[in-house]
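For this view, one protein chain was removed and the others were kept in their places.
Then we have chain A:
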Amino acid sequence: MDQNPRNQQQKTILDTLGEEIVRIITPVSICMFLVVILVSILQNDSDSTGPSISTIATLAYDENISDTLWDKFKGALLNSLVFVAVVTVVTFFLVLLFYLRCTKFLKYYMGFSSFLVLCFMGGEIAVLLAQDLDFPVDCVTFMFVLVNFSVVGVLAVFMSKFAILVTQGYLVVIGVLVSYWFTLLPEWTTWVLLVAMALYDLAAVLLPVGPLRILVELAISRDEDIPALVYEARPIEPESSGNGGHGVMQRRVWRERRGEDSTSGDGATRALNMGSEMKSDESFHGQPKSIGGSNLGSGSGSSSTQSVVGQRDRSLVDAEEGRAIDPDSELAAPLIQHRINVRMNSHDGPDEAFALEGIGLATSGAIKLGLGDFIFYSVLVGRAAMYDFMAVYACYLAIIAGLGVTLMLLAFYQKALPALPFSVMLGVLFYLFTRLLLEEFVVQCSINLLMF
């Protein structure tokens, strides 16, 4: 009987790992897909610059079609620097607030931000869609549905116990809306901004002085959730659901480092924490707030037997859990017996704290990805969509490849990792290659009937 569990265990690891990766790539793909569709439908036929909006990202320089290449580049650089500076400042401010334990304030702020994004941005995009598609909806129905949608969305990111699918859906929707907004920036600014954010992400997460790293370590040391928007893939269900006394599984978004208990060395469940990227919007008047860097928390590779118990459900700790912590029975303990606490969802806020950009693993092994990552991936693909669909395919593949590499590194280093750098760098590279080299090649081949 002892062999059986272990064999089953091994099968489980393989199954669950692939399943988990799919569960994180699916929402990323859906988000990108929706942004591409939105961009394609709402794109101005005239040019790729679209309506010019004055935002914090175009504070230093507003791009004109008539400017020279070098001017555009310089302007874009200036814009990005300003943006990254603002993001850094706001992230540090958020870290300070977190340090002073103003989590209530952060939480309400996030709820408010979510509402703004969903209601106002969502409403505007819906109006634009209705106009473009000549959809005869009346304002009563429209307002009603919009308010309902937004209120439920705020609840979804606020409350801890909520339908997982709905929460995930709303996070994706928020990602789509903010990404669309970003694609409205001038072209050069967008690309340079992406690269700048990737570099910032790298610095903020890995450098010891980076704000996100500080945030993660604070959260770990305090065993708290970071108030931010994080997409958590649905955890793998426990195999031993038949066990009595399981009670309710809690989902914890942050998996702290329960350092020293890793006696069993069960590497199958990697407890990784997420990085956070706090994204804040200053006001819904299109001034993007700062975007925090991404931060991947890292937990120790503690075994699955570490149980993270929330306050409410302490009563549900049953004999099994007690046994699980017992070092003797660790090997026999079920692979996935985690208590995860979904307090994170209750904290995350809308615009402002767009979760952490960052990738990590929750206690249950479910992968977590910050909403900022969703947004920047989708911005990249959306921008590519403004040029051509070939670029979209290339960039999509590049981003997924980058994500795969990041996941591998995550498994390897078991630390908080920034999810932006690889994907964005590969994406930008592929975009440039497609635009400069591939397109020419494919077009010539098609014209000469060599390859379609």
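Basically, contacts are C-beta pairs under 8 Å (C-beta built on N, C-alpha and C of every residue); 3 or more make two chains touch, one makes a residue touch a chain; residues count from 1.
Methods note: contacts and distances are computed from a predicted model.
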TODO: Consult the UniProt record of the chain that does not appear here and report its protein name from "Gamma-secretase subunit PEN-2", "Glutathione S-transferase", "CASP-like protein" or "Mediator of RNA polymerase II transcription subunit 21".
DONE: "Gamma-secretase subunit PEN-2"
Open item on the list: For the chain left out of this view, which of A:37, A:152, A:207 or A:437 touches it?
Closed with: A:152
- [ ] Give the residue, chosen from A:33, A:73, A:93 or A:120, that touches the chain omitted from the document.
- [x] A:120
TODO: Please pick, from A:73, A:93, A:142 or A:387, the residue that touches the omitted chain in the full complex.
DONE: A:142
Task: Of A:89, A:163 or A:437, the residue in touch with the unshown chain - done: A:163
Open item on the list: Touching the absent chain: which residues on chain A qualify?
Closed with: 1, 4-5, 8-9, 12, 51, 53, 120-121, 123-124, 127-128, 130-131, 134-142, 144, 148-149, 151-152, 155, 161-166, 181, 184, 234-235, 237-251, 284-286, 313, 315-316, 318-320, 332-335, 340
